[in-house]
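Every protein chain but one is kept in place in this view of the complex.
For chain A:
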């Protein structure tokens, strides 16, 4: 049975949600709301960080100095996005080390698309265009999420995302208008990243384990299928401009719906990859652990510096 207090708190929380008010860190919130946010926000943060690996793979092999500088700047932005999101998640009362631990032990997930390899330079273009493009559709919607710190992080991130998709498309455009071999590279990269990009929006609404409650709490503002449709509708004309073949033969304008129809996603592949059997799952976590362990000396130096400063302050106070 609920106590009178918690019933009143719940009612107050429900009122704020109903009135489109944001929930702020010091407000009372239901345990499940907090848990749900920690799950979604940390998954988002991990995706920003793990997502640096497939692109980082091409920094040293970018075809020109300009492309290299652009890619470096983009990957650097993603590290920053990870930081904004980890900090926002920490306002819910969980520590950074708990979050990192959950990632490294597989308790927390990240976007399954980053478990695919980047086989050619064209993949860097396809990722910027399609993967960042899909992420932007999702993130624009999340600017209106009910949790204040998450919403503010999304607004900041969306501003910085603006160039990510455009640089990707620019790479694709250059290749698609280049030699037949280059055009084939672009086609191949798009074909491989198309389906995993659609999977980024998650299972169908009817199958999604967390969707109902997340929508009720206004953590999510639009359903997986609605966001996915939005992405397809905006991307098909971009494929036409590139002059590439559609990655899905079933893509067709549906006059009646006012949307593009498209083929069914291979959900078996989706669940396999998300549950650890994708081409690069093992490598991604292994690399994350190695990078984290290699950084231990930095964290140690920071702690030593803090201890020394504290000691100095204590001595001068004495």
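The working rule: a residue touches a chain if its C-beta (ideal position, glycine included) is under 8 Å from a C-beta of that chain, and two chains touch if they have at least 3 such contacts; residues count from 1.
As a working rule, contacts and distances are computed from a predicted model.
The protein name that UniProt records for the chain not on display, among "Ferredoxin", "Lipid II isoglutaminyl synthase (glutamine-hydrolyzing) subunit GatD", "Glucose/mannose transport system permease protein" or "1,2-phenylacetyl-CoA epoxidase subunit B", is "1,2-phenylacetyl-CoA epoxidase subunit B".
Annotation: of A:93, A:237 or A:258, A:237 touches the absent chain (contact as defined above). One of A:152, A:204 or A:259 touches the chain omitted from the figure, and that residue is A:152.
Across the entire complex, the residue among A:53, A:167, A:187 or A:229 in touch with the chain not shown is A:167. For chain A, the residues touching the absent chain in the complete assembly are 16, 21-24, 66, 69-70, 73, 77, 133, 148, 151-152, 162-163, 165-167, 169-170, 173, 237-238, 241.
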